[in-house]
Each structure stands twice: as structure tokens, then as C-alpha cells.
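All protein chains of the complex are present and in place, except for one that has been dropped.
As written, the chain order gives the labels A and B, with residue 1 at the start of each chain.
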Amino acid sequence: MDSFIATGLIGISLGSQYTLLALGFTLIFGILGVVNFAHGGFYVMGGYVAYYCNVILGLPYPVAVMLAMLSMAALGWLFESLILERVIEDHQATLMVTMGFYLVMATAILMIFGAESPQFPFPVTGVWRLGGIYFPYANMIVLGACLAAIVFVYWLVYRTNIGRGMRAMSEDLPVASALGMRTKALFPFAFALATGLAGGTGALVTPILALAPHVGDSVLAFSFLTVILGGLGSVTGATCAAFIVGLIEAYAAVYLGGSKGALTLFALVLIILVVRPQGLLGREVRRS
Amino acid sequence: MSSHDLKPLPAETRSSLLSGHDWIALVFVAMTFLIPVFSTNPQVLSQTNLILIAATAALGVYIMQRLDLMSFAVPSFMAIGGYTVALISMKLHVTDVLILAAAAFLMPALCAIPLGSLILRLKGVYFVLVTFVLTEIVQLLLFEAGPITGGANGLVGMPAVKLFGFELWDNPHVLLTTCGLAVLSFAITSLFTRTFRHEFAAIETNDVLAESLGLAAWKYKAMAFSIAAGVSGLAGFALVNMLMTAHPSSFAPMSSVNYITYTIVGGKASILGTLIGALLLVSATDYFALSGEMSPGLFGLLIIIVTLVARGGVVGVVSGLLYRLVGKTTPLNTGETGHAAQEHANQKEGRP
Partner (left out) sequence: MTRQALSTSALHADRIAKSFGGLKVFNDVSFTVPAGGLLGVIGPNGAGKTTMINIFTGRLSLTSGQVMLGETRIDGRSTFENALMGLVRSFQQTAIFNGHSVETNLISALRFSKRDRSVLERLAPLLDQFGLIENWHRNADVMPYGLQKMLGLAMALATQPKMLLLDEPAAGLEKSERVNIDAYVKFAQEEFGCGVLLVEHDMEIIKRLCPSVIVLDGGRLIAEGPPTEVLSRPHVINAYLGGSDEEDSDVTH
């Protein structure tokens, strides 16, 4: 029973990490209509920036996380306004440039830091225990930070004018522009917000999970799984799906072992595609 | 109804089934049969082998591009084709190359039908996401299904294939097998895409209109997905035959990005683009002695550059240049849309 609860806690903290990634991913899709193949790249690069600031430069870890977030937001802003913006009308071209940018990012990391995983330990060690339940402090801190970030994103999306503009755009682009919202001006902002989140997640999570140039691949695949499950473009759908994915992964790792967890998830996604193609909370596929 | 004489309907414009680009690509691929005659240099042989396999695999991307769909599924179907062949030759001791080729094509093509009917109902974006996830699933399955696939060891020690009882075992023979599979794949692809060119063009440009005129778009999408899977399977056969091993690492998920790059950088509008893209990029990777480390970055840069400044890819740019030089429709053009394309170009120049 205790290990069941402990595994649940791990699942929830995994879920909160996936939520941050999936929220960014789904915001970019909802607002810009772009599938961001570079999302995993921002995650990994965030991890490396934090590693460089914290381990090499000796800056405090929280500062390193902030710097990772800001630099990835800045990089996202630049990428969006210099490259993505120019092809934003052509969905296939947006796919190509984000994919190309991911390859460039991954190669750049490889050239700068090498293929070896660097030593990037979480600064806080130790385990919290209550009876038979163990939960590492590191996971607890990450969980707290992720939950705070999720609350921040929800506040931004549902309580501010910027968020209202973003939601209007993800629901109906022509209407939003007709209402005089500065559609285009929101694009780089939304993109930077999402990539900043990805970078911050990388900075927080890679010390616990793994830091290596290629970990972005699987992050991307998991983001895809999450949004297919939750419904592409749905903020709440992404959140629910991310926690489902996290819990399944955690329990499968303990009780089934190996990569069975991933296979379970794939099976789940296939079933979802059969019975509810628009995802758990996606709207009826819109045809106009 | 009007005072002037009725204009008769212009005579039907007939266009040949295969376009100039299709013929050039086919002849080009078929000429590789001659390479073993002129060279026994193992370097040349293996390089040609790699280029042909890359081009064949990228045909899977090219076919789905007819429908404006980006497919990451190539490595999955290559794996199905490759492992099918390895299993048949090692467990059932069937080594006839024709039977194996049929199996390598049919197995993935059949698997693609239920899968395609599932995901092709969805919007284009979902298709991209699902094919990407699919490559990850297949990779995992290859590792997990140890008793069948040999798990992390793969299936090692495939026997040489035979053609009419004649064993194709040494390097030149292996290249000949690859050439045969490549010619077959290019022929299937050009015949298929050109036979249904009206249907594919219509679905790509305006699927809503096409359906409202009576076209069952999903049938053509499912068919394209299935044929693309079959052709990928043939590439998988060529790959395991060259390596004499079926191993998960030959079908890594991210290798799908390479095949996409060949097609896009070469020029997605014609089959020649896929061939030229594979030729140039595989050679470049080898020439610059780029180890596996650097080439993804180079590919990424090329993809961005082509997408931003040269949508037509290498073939598009070159035929654009030829068009300017000659000053009229290039002989490479299909003829059928030549008139319209020419006017399009004129209009674009006239009114920027």
C-alpha cells in the first residue's frame, strides 16, 4: 500500500512535468496553428543552460533555472519572429522549419557539450518519509515548482487580457482579428511563453531524470502522446492527459517493468483514436 | 442563345501516363545495374547501395506528399518489411528473392490498411503526430517481442537470397538485389502516383470540393498509405539484405527525419527530387566524413533554408533556371499543365 502511494506521488510529479511541456505545446498549436517539433529541443537546451550556469559557473540553482527559462523564452521569441513568422500560413512549412530547428539545436548541444551525459545533480538531496512512504525532496520541490507554473499558466490564459486574446485566437482566428485583437503581436509572445516553460521544465527535471543531447526525442514523443490523448489545442485536456500519462508511466514502471508502461500508453492512445478521435476533451473536429 | 457562332469544345489534351521526371528517375535508377560491371571498388558499391536504399525509403514520404501529408512512418514499415524477410528466410528457409520481395511489400501494405483507416479520418496534423508516435511504438515492439524479433540482438545471420536458384551472395550481387528492389519501387511509385494524379491533386488542393463532386477521398488516402508502406517495406528488405541482419537500430525513429529531408531538399513536387535528394545528401554525408554527429544539424539547416527560400528544392530550382534559359516550357514538364503553369509564372512576374 505504501509503495502504491509513493508510486502515485512519483506519477503525479511526472504528470506535472508533462503538463508543463504539453501546455506549451498545446498553446502553440492552439494559437499559432503550429505543431512545434522543436519543443523537445527547448527542453534539453534549458537543461544544459541550467547545468552550465549551476555546475560550470557556480551560480545558485534557482538562478540557473530562471536563466534557463528566460534564455529559452528569448530563443523562442527570436525563432518565431525571424523564421517561423515568415511561413506561418503554410502548415507544412511550419512543420519543416520547427523540425529543422530541432535538428540544429540538438547538433549544437552535441558539439558544445559532447555526447556524454554531464554530472548535473539536484542540489537538494534527502528523502521525506512518512511511515513507509518515501518521497525524495528533489521530486517534492520539482512538483511544487511545476504546480506553481501550471497555476501561473492557467491564470494567464483565463484571467488576463492577453490570455483572453490567445483563447479567442485559438478558437476562431478570423473573429479574433475582426475584434481588433493584435493577432500577430501575440504570436511571438505565446511562442516565447511556451518555449520558456519548456526550458524551465528542462532545468528542473533533467537533474532528476537524465540530461543528454538526445533526450528531446522522447520528450517530443510524450508531448505528442499527451496532446493526442487530451485533444489537440485543449488546455484542460492537455493537463488531464499529462497526469494520466504520468501515473500510468509510474505504475507501469513499478508493476510491469521495462518499457511496458510506454506500450500501455500507446495502446491507450490507439483506443482513444478509435472511440474518440478528437481526444478526451477536444471539440468536435471543426469543418467549415 | 447568342449571335456569334458556338465555339466547339477544344480537343482533349492527352498526356502520357509517366511524366518526363518519372522517366528520368526510372532510367537513372535502372542504370545502377551497370555499376557492378564497371567497378568492383567496395566503397563505390556500398555507397551506391546506401543511396538506393535511402531513395527507395524516401519514396514513402514522396507518396504521402501527393496528399499533402507529412509521414514519419517510413522506418516503421521498413522494419515490418525487413523483419518479415529475415524471419521468412531464417525460420522458413525460403530465400527466393521474388517471394521475399512480395512478402516485404505485402506485409507492411496490409498492416497499413487498418492503421490508415484509423488515422486518416483525422485532420492532417493528427496524421503527422500519429505517424511520429508509430515509429516509437514499432521501435519498442522490436525490443519487447524478443522471441520473434530477437530483441536487442536482432536477427543475425540471414542466408543469401537466391534468384531462380542462383545465389546472390557477394557485394556486387547484393547491390544488384538492391538495384532490382529500387527499380521495382520507383516503377510502382510512379505508376501509382501518375495513374491517380487527378485524384491526388484534387485532394491536395481542395479535398472538400473533391468530395462534394463524388470522390471518396479516404479510399485514395488509405491506398496511398498502403502503397507507401509497401514501398518502405521493400527498402527495409534491401537494408537487411545488405547488412545480413535485422536490427532495431536500422529503423531508429529519428531516421524518418532523414527520409523527409531527402524528399523535401531534393524537391517534393516530383519523384526525381526524392532520388536527387538522396543522392546528394547521402554523398555529402559521406564526402564531408560527417559522422552521425554532425549530419542532423546540416540536414536541419538545409530543411530550413529550402523551406524559406527555395520551396521547390533542388529539382524545383534547377528546372526554374532551365525554364528561364530556354525561355519556354522545359521538356521535363508534364505538358498537361504546362500551359497553366506558364501562365502562372507570367502572372507572378507581371504583378508582384
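Before moving on, here are some points about what is shown:
Following the convention adopted for this analysis, a contact is a pair of C-beta atoms (placed from the backbone, for glycine too) under 8 Å apart; a residue touches a chain by one contact, two chains touch by 3 or more.
Here the structure is a predicted model, which means the values were calculated and not measured.
Even with one chain removed from view, chain B keeps its contact list with that chain: residues 1-2, 6-10, 12-13, 198-199, 201-202, 205-206, 208-217, 336-337, 339-341, 343-344, 347.
Note that in this section only the chains that are shown with their structure count from here on.
Chain A and chain B have CA centres that are 33 Å apart.
Residues of chain A touching chain B in their complex: 29, 35, 83, 86-87, 91-93, 95-97, 99-104, 106-108, 110-111, 115, 217-218, 220-221, 224-225, 227-228, 232, 258-260, 262-263, 266, 269-270, 273-274, 277, 285, 287. In the complex of the two chains, the chain B residues touching chain A come out as 68, 70, 118-119, 121-126, 128-130, 132-133, 136-137, 140-141, 143-144, 208, 253-254, 257, 260, 264, 293-294, 296-304, 306-308, 311.
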